[in-house]
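What follows is a set of notes on a single structure, which appears directly below.
Omission of a single protein chain aside, the complex is shown with its protein chains in their original locations.
After this line comes subunit A, so read on.
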Amino acid sequence: MAPKRQNSPSRKASVKGKGKVKKNQPPSPKEKPDHPDDIYPIVLTTATQELFECCIDEDVTDQSPYKLLKKDDIIQDIKTRAAVSDFHPVKQFVLDYPEDEILLVFDVDFTYGQSFYLVLTPEAKARIYNVLQPPQPEIIEVLEDDVSKTPEPKPWISLGSELEVDQESVKETREKLCYKFYLKRRPGLPVCFSDRNSTEAECRSVECPSYQDSRFSIKRMQRDCGMQAVPRLQSSTTQTQRAFQRNIFTQYEPRELSKKEKERILSSENLRKFLNSVTPRVLHALQQTHIMNVFTDDFKALGIGAEASDRLVMVSEGLKLQWTFTDEKRAMGNKISSVSWHPTIHGLIAVAFIKKQEEQLDKSTAYINSPAFIVFYGFPDQSNPRLLLECPDDIFAFEFCPSNPNVIVGGCRNGKVVLWDISFHAPHLQGTQPNSKKGSDSDSDTDTFDFDKKENKTPVMRYCAVSSIESSHKSPVTDVQWLPKTFEVTRTGVPVQNNSNISVQVVTCSPDCTVMFWDLRVPKLQNQFLADRKQDVDQKTMMTPYSIPKTFKHLDRTWKPLFRVSLPKSDTSGEYAPLKFSLEHYTCNSNTGRNTDNENDVAEVLPEYSQLRIPSAKTLRTLDDVNTKFYIGTEEGEIVYTDWKLEEDEFERKFSAKPLLCFRTHAWFVNTMQRSPFFKDILLTTGGWNFAIWKEGVMGGPIFVGPSSEQEYSAACWSLSRPAVFFIGRNDGSIEVWNLLLNTSESTHFHEHIASTRITCIKPCIASSKQHYLAVADNLGMLRVFSVPKTLRSPVKNEDLNMQIFFDREHDRLKDYLEWEEQWAKQRKEAGESKKQVEPDKPVTFQVDSEEADLKEYSDYLKLEESILE
């Protein structure tokens, strides 16, 4: 049916109503009154289109012209817009519409005369909607009453695989046979059913296994087999060398030309040309160097350097303080009486402390006080001593034995002489650390030993032997010295040969006016007790740190001196009170075969002192060339030169000889007497406020007396490396360095206030060629070690020769002076006598004249002295 456009008043109405009619309205109103009744063409304004979402070309297009509108919405629109609504003319139809949704179709071709038409009846809607749907198959509208189509299977196209499928399929060729077995039984009997396992042997199940029938065989025509490609795998390992190879050693030889080659080259023309061309240059250079050395250092060649800088040196380059040793426990309130360097162990120094006792009211209290010690200090530990030696009383002087540095002899305040043996601690002392573990001497006691060490305690060593009280000195022993191992002394003081080649004898002196000689060996008289003692001593006893070494057990408390030397005064009665003494060191000039043998034996083995006996005087050879005279410095400042050999008087009693000379050079105590290490007959003494130099054999007096200083001199020592230098310590703690070649009237260096109190002892030591140390001890218990600078330790050229010349000169001067004095004394005597004879009346004028003459002569002498000294 052809839709016809209706000449509708609605169209007009819509044109009238709304001016804006979207889209192209065909202007030619075709008069088509025919249209089916259920199609109602309608015009929708833009607003309505938007309202119902059926805008042309947006919601509703050519391809999808259908729009279902809800009936309620239309009714609502009619209500709201009343007559203006586009749906007004169809109001009735809409209200009557049975279904909820009305189909609105966009009429593109204007088949019914309007752009839209409304389908009024559901049948028409169904008809139109469904008919018009199929030509547009791409519109897939999911409608509620639409049935989804299931995909239909396509017809199967055979490709020839049916045959194979048929072949493979298993079909029954015949019908299955069925057999029925039954057993007749009477009904009614009870029945028993049970299970039975078919695998059990009891059950009689019959199997029909398959078997290969030999009557007939089937040839296998075709066999199915499967193939799989497998890659061939092979696993193997390899290891690279991790170590980087490098050469450890290479040995090579220099390349050399064969003889033939050499000859060939040598005879070649090339070489000749070369030599010819090169020779002039070389000759030129050779002559140049020969003529003059352009590289000489003129300044160096002058030889000033450090040696001649004595005059140039600044005061600042003096003694440098290296170490200060104090020990709070023992040094408080104590002064150092004596200092000694260990002769062999470098860096070890021993210090003896004595207590300052202002009041000596109660001597017994001295024993209640803490015991005195000799303290060993070692570099570089400044506060922990290495070893302590326990002493019965304050030690005023001590010394190491020169042949065995483990034996130490000391003199006490109470006059006793004490011996120590530190061989047990010797390895410990040599270690750099006080706690270092050295090869143990004691095997079983290492535990206690280690325990002590771990506690960081300084080992304490008790004294081995002490002299008997009756035979000791009565006043403090102020000087102790070992006799050198070259000779020994008998009971009468006669020096004899020392067969044992070790130092066995000690000399002590004390202000009780005696000098005693002691011997370390077992005296002859105790032979009967030797058998017992021998057994005691022969046992090798294990040493514990607290036990006393038995080295000198034979001397303990029974030690008596060999003999005593008393010092009677020469012109008056009374005796000298020696403070210090000085022996001449004797070096054995004649060595017999016996001596050298002994030397070899004894040198390695430390002697057992208890085994040694004092030989009888007759067996030993007397040494006549030993100088038995020695110098003594006394309490009053006198220097006495006497002989220690005991002489016999008419009653064959031994007595000491009168001194050979005595000089009162010093004003007060003589505190140092020391021989020069370079000249064995030159002696330095200090005491009071000056020092003096003596030459042995010169009886006239000291060959040189230093000027008096304002401070008391308390200690002195020669320099060990320079013959002209010596150090003097003063009461105010300063040190003066004297160089006799430079200046004889004053010290060359003056180090003020090195210590705060009186310096009690100065000792030098040479550690190595570059290290010279000076140990300075003071009254407060502090020990300072200084290093001697190069200027003071390296001798100037020919210093010893110059010193010798100096001493000889002084000697000559002294001789001249003495002669002059004699002459002058003689002259005076003569003048006095002649005066007595001639004119006893005019004694005064003559006296005056002679006095004037004296003065003149004296001034002449002074001038002479000055001129010589320059």
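By definition in this document, a residue touches a chain if its C-beta (ideal position, glycine included) is under 8 Å from a C-beta of that chain, and two chains touch if they have at least 3 such contacts; residues count from 1.
One rule holds for everything that comes next: contacts and distances are computed from a predicted model.
Peer 1: Which of "Dynein light chain roadblock", "Dynactin subunit 6", "2-methoxy-6-polyprenyl-1,4-benzoquinol methylase, mitochondrial" or "Cardiotrophin-1" is the UniProt protein name of the chain not shown?
Peer 2: "Dynein light chain roadblock"
Peer 1: Determine which one of A:228, A:251 or A:287 touches the chain that has been left out.
Peer 2: A:287
Peer 1: Considering the whole complex, which of A:199, A:236 or A:270 touches the chain not shown?
Peer 2: A:270
Peer 1: Thinking of the whole complex, not just what is shown, which of A:98, A:188, A:209 or A:254 touches the missing chain?
Peer 2: The single option touching the absent chain is A:254.
Peer 1: Residue-wise, where is subunit A in contact with the chain that is not depicted?
Peer 2: Per the touch rule, subunit A residues meeting the hidden chain are 254-257, 262, 265-267, 270-272, 274-279, 281-283, 285-287, 289-293, 295-296.
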